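A single protein chain has been removed from this complex, and every other one stays in its place.
Here is subunit A:
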Amino acid sequence: MKGLLKFITCGSVDDGKSTLIGHMLYDAKLLFADQEKALELDSKVGSRGGEIDYSLLLDGLMAEREQGITIDVAYRYFTTDNRSFIVADTPGHEEYTRNMAVGASFADLAVILVDATKGVISQTKRHARICALMGIKHIVLAVNKMDLVGYDQKRFEEIKHDFQQMTYGFNLESIQVIPVSATEGDNITKKSDHTLWYDGKALLPYLEDIEVIDDAAQQEFVMPVQRVSRPNHTFRGFQGQIEAGKIKEGDEIISLPSQERAKVKSILVTDYEVSEAGAGQPVTVQLDREVDVSRGCVLTTSENVQVTDMFSASILWMDDAELVEGRNYLVKVGTKMLPGTVMSIKHKIDINTGKEVLADKIFKNELVECDISLSENMVFDTFENNEALGGLILIDRVTNMTSACGVIEHALRRSTNVVWQETDISREVRAQQKGQKPLTLWFTGLSGSGKSTLANEVEKRLVATGHHTMLLDGDNVRHGLNKNLGFKEQDRVENIRRIAEVGKLMNDAGLVAITSFISPYESDRQNAREIIGDSYVEIFVSTPLEVCEQRDVKGLYKKARLGEIPNFTGISSPYEQPENPEIEIDTSEYSLEEATDYVVKEIMKFLD
């Protein structure tokens, strides 16, 4: 009996994916009698006439049945005499591409369907590219609806040629092209008399026989640490799954990123002790000495595993919100999760031609190459070497959406080359000399909300009470430090990032930095909070839009309303309200003096 085969079916909508699987299960007598009965019943009730509609076996959600389409990936489990299978049937609509990618990340092999009457279309290409991105090495192209082209060999060869040309250069180990009819059952479980010119196997026998070899066992030992187990003072075990290679008692391993070395003292596979364990096993490893290991670290014997804080990646963008340069996300690789910034979008990939296209914004379902910079070091390997340490997801920090998935191509710098220069005089020393606690007072609010006026008054009061301050005003900074930035979203993101870094430097110098910027996006303010750390105090000037527009000190609202200023916050660009500001003040309700009194009183709580 061959090992488990996980495969997906994909391809464009109406190419017959669900029908293919349904027919395969039905023909191979792999359905329970009640499912078969329900299927016949559903088909009669359904609007597609009295014939058995095999796709109803898989389209399990009510919305799917109503609309007659597949929305999300469905998993089916079946076993023939020769092999156990898990098949993920994936949606064909472009709208649901991310759900197709979910299936692809899970599979060893993809059955891509094309409609023989339509040939290789852009959705076929999109799916083939995503399969390759997600690490699928074996592809079956099922040329479906052969009955509708009279089982014409010439048509079949044309499609085969197109597909092979398109996938040229993909990193695949096998491609098999099979002529089928999912509704008629040709070449599904047994070879069809209609295609005597085809000399390969029918689909199911092909799937039963194919070898998908995972070479993880032959590689060097790699184990990302999931958690540290310390039930008592004598036991300290590192728990995780061995992703590659094997390990024996007494072997010397390296712990990354600390690069400390230690020997293996004991190994548990689940709850029993062993002297040796290998790829795929869940283990608890004890080492012979104290080393710095926590969740997200990697134990390995390999010299190839790298440590970096900046890498280049190929990703599939899956979020409804677009990707812009400079945005900050949570990056998860292996068992490590860190804040990271998409520093630059290098290009996107044209789905049809595979060509690189320049872009500064990326929309849902686009494939893109970009550089990602992390807040600290992360252990990784290229996806090609090790899927577990080379695959990544990006998580939106506000919505928590899984915004992108992708693979690490290569490190952009070895972290060892760039070391933080430690200076002798510390931040604490500089602060102490000035007799104050450094803070960054981050004023945020709409244009005309009174941020700058208030910030100015606050600075005067702080100076009067002997504090050392520095005010960074939005408009003023744009005249110098940020003069190369405009008002597009990615420029605004970069604007705020630079201000945050300057705020941090001011704090390092022992100063109280006061910043006054609209800073409309929650994710950017979160990023600023992260850069600046404990010194960050967010002051939300919550004056309502109507009041700001009425004041219109600089006449900007009027121009924005006339469409003369694009991307104007509050009018044609959103302002995301802070969720948990340290201080909030609505200047429409108080006089300037009252407002200043209040804000200064609140700031003092952080200063002392």
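In the analysis below, a residue touches a chain if its C-beta (ideal position, glycine included) is under 8 Å from a C-beta of that chain, and two chains touch if they have at least 3 such contacts; residues count from 1.
Just so we're on the same page, contacts and distances are computed from a predicted model.
S.K.: What is the protein name, per UniProt, of the chain that does not appear here: "Glutamate/aspartate transport system ATP-binding protein", "Sulfate adenylyltransferase subunit 2", "Thiazole synthase" or "Amino acid ABC transporter membrane protein 2 (PAAT family)"?
M.R.: Listed in its UniProt record, the absent chain's protein name reads "Sulfate adenylyltransferase subunit 2".
S.K.: From the listed residues A:I112, A:M310 or A:I393, report the one that touches the chain absent from this view.
M.R.: The one listed residue touching the chain not shown is A:I393.
S.K.: In the whole complex, not just what's shown, which of A:I159, A:M318, A:V379 or A:I603 touches the removed chain?
M.R.: Once the missing chain is taken into account, the touching residue is A:M318.
S.K.: Using the touch definition from the top, which of A:K17, A:R98 or A:R327 touches the missing chain?
M.R.: A:R98
S.K.: Out of A:D215, A:D271 or A:E290, which touches the unshown chain?
M.R.: Residue touching the chain left out of view: A:D271.
S.K.: On subunit A, where is the contact patch with the chain that was removed from view?
M.R.: 3-4, 32-35, 38, 42, 58, 60-63, 65, 71-77, 79, 84, 86, 98-99, 101-102, 105-106, 134, 217, 226-227, 229-231, 235, 237, 239-241, 246, 268, 270-271, 276, 278-282, 284, 295, 318, 330, 332-333, 335, 387-388, 391-393, 395, 400-402, 405
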